[in-house]
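I'd like to ask some things about the structure below.
Missing here is one protein chain; the remaining ones are kept as they sit in the complex.
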Amino acid sequence: MKIKLPLAITTIILVLMVADYFVKDPLLNPLVRDLTKAILIMTACAVGIGVIRLIKLNVDRITVRKTNRLESAITLIAFAAFVIVGAILGSGHPNYAYMFNTIIVPLDSTMFALSGFYMASAAYRAFRARSEEAFVLLLAGVVVMLGQAPVGEVLWSATPSLSQWIMDVPNTAGVRALIMGIAIGMLSLTIRMITGHEKGYLASGE
Amino acid sequence: MISESVSILISAGLTLMAFSILYRENRAFRIAEYMYVGAGTGYGAVLSAKYVYDNVWIPVTKGETVWLLPFLFSLPLYFYFSKRYSWIYRIPMAAIIGVGTGVIVAADFKSRFTEQIRMTILPLFTAKDLYGSFNNIIIVFGVLGALMFFYFSREPKGPIRVLTTYGKYILMASFGAAFGQSFMGRLSLVIGRFQTLFEWPAWILVLTAFGIVAISVMRDLSSKKKPRSSA
Partner (left out) sequence: MAKKDNLSERLSKIDNRVIFLLLAICLGLPLLIPIGLPLGISTGTSSFYKYVEGLPSGSLVACVYEISASVSPEVYPQAVAVTAHLKSRNLKIVALGFSVTGPMFADNAFRDVFGASREHELYGKSFVNLGYIAGGEAAMKVFATNPRMVEKDFYGRDTKDMQILQEVSSPKDFKLMIVYSGDWMEPYVRQFGDPHGVPIASGVTSTIVPRIMAFYPAKIKGYLTGLRGAAEYELLVKRPGSALGGMDAQSAAHLLIIGLVIAGNAGYLVGRFRRKEA
């Protein structure tokens, strides 16, 4: 019951969704459309799980574990500030946009920008032409990098064309093969879900 | 434009606090990191709550009470936190997974498989366009070779081995291209942050930060301790 009921629900819904794609039926199509809209609402409601976990974890750190208390307090203050101001003013208010642009945008983009520095260090340490395959990878990477920057054209006028050729031809072939492989994998996963063999997504909580 | 100056100062300060990890792990970076998590979660929660308000509360107040059902059906998700009844959480989750997978799979096979095959059926020789023919040969045999490379049920021999080796090199070229593009993308993010740091009055904070790092480096060098590397 604890496993079979959720599996049955997934199977029925999957079959309905796939049937909706192939069949034009005045009963089936509106039903699936409304079902999908209902799931959108449920997905939005599920955000609360993450919120509760965040609050629980940080309150735990402040009261019980006593590690990084200042940082956890800052997490909760930042969370509360955005929730309270958003609830009072609304998400479209210019002052809320100001908070978003001042706090979230710089932090989010800087966290990802850090990876640029680490990629540079990793490229320097790991990008070694140890074999022919590694050499091809290195060469393609270098040509594409030069082709994308204006200096590539200054160094050699054919660099942008060569870079574009790598993107248009060998890269297209490689990516196309990978995408087709992913599609086959997705199909086999769906068949496993429909037949009830795939249970990984039913991992329970605490 | 006081509010704009204040915004630039705060943005620059948070950016410098986050960049400080490049020298070494420190409290300023941790504060920025934790603030990022809290602010991002708060913002996401507000947008999600607005979505529920617009799509449940408003229709229900207009008499469309049927939209209360998905809201009520999502409440068992919170049994996630119960040790004894956590299995109840699987029921609404199964519905979400079912729709999420169903939306993708039927359309996915067309766009990622059959359409890709259709786009790979290219003329291998056109007398009027030899360059295009050359490219088409590379693409067609590249796709075949790369797909054959992942067939592990039997050891490739003879012409198949040649094809899979060719496919391997095609994959390496595409990974190299992906690295080149990916690296360019990350550098663009750094450029974006630097452009913010070079606006007035962020200069004040940048110079202060440089001063702090310079003093820290001199102290580390003079005490002959090797600072902990951040990578």
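First chain written, first letter: the chains are A and B, and each begins at residue 1.
Rule of thumb we're sticking to: a residue touches a chain if its C-beta (ideal position, glycine included) is under 8 Å from a C-beta of that chain, and two chains touch if they have at least 3 such contacts.
Since we're looking at a predicted model, the values are computed, not measured.
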item	value
Sole contact to the chain not displayed, among A:L7, A:L54 or A:M145	A:M145
Option touching the unshown chain, where A:I9, A:L54, A:I104 or A:M193 are the choices	A:I104
Residues in chain B touching the chain absent from view	22-23, 43-44, 47-48, 50-51, 54-55, 58, 99-100, 103-104, 107-108, 110-112, 115-116, 119, 174, 177-178, 181-185, 187-195, 198, 229-231
In chain A, positions touching the absent partner	33, 36-37, 39-41, 43-44, 90-92, 97, 100-101, 104-109, 111-113, 116-117, 120-121, 123-125, 127-129, 138, 142, 145-146, 148-154, 160, 164, 167-168, 171-172, 175-176, 179
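The rule we apply is simple: only the chains that are shown with their structure count from here on.
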item	value
Chain A-chain B separation of Cα centroids, rounded to whole Å	5
Of all residues in chain A, those that touch chain B in their complex	2-3, 5-7, 9-14, 16-18, 20-22, 35-52, 54, 58, 68, 70-72, 74-83, 86-87, 90-91, 98, 100-121, 123, 132-134, 136-145, 148-149, 165-184, 186-187, 189-190, 193, 201-202, 204-206
Contacting residues of chain B [partner chain A, same complex]	3, 6-7, 10-12, 14-15, 18-19, 21-22, 27, 30-52, 55-56, 67, 69-71, 73-75, 77-83, 86-87, 89-109, 112-113, 116-117, 119-120, 135, 138-140, 142-143, 146-147, 149-150, 167-184, 186-187, 189-190, 192-193, 196, 231
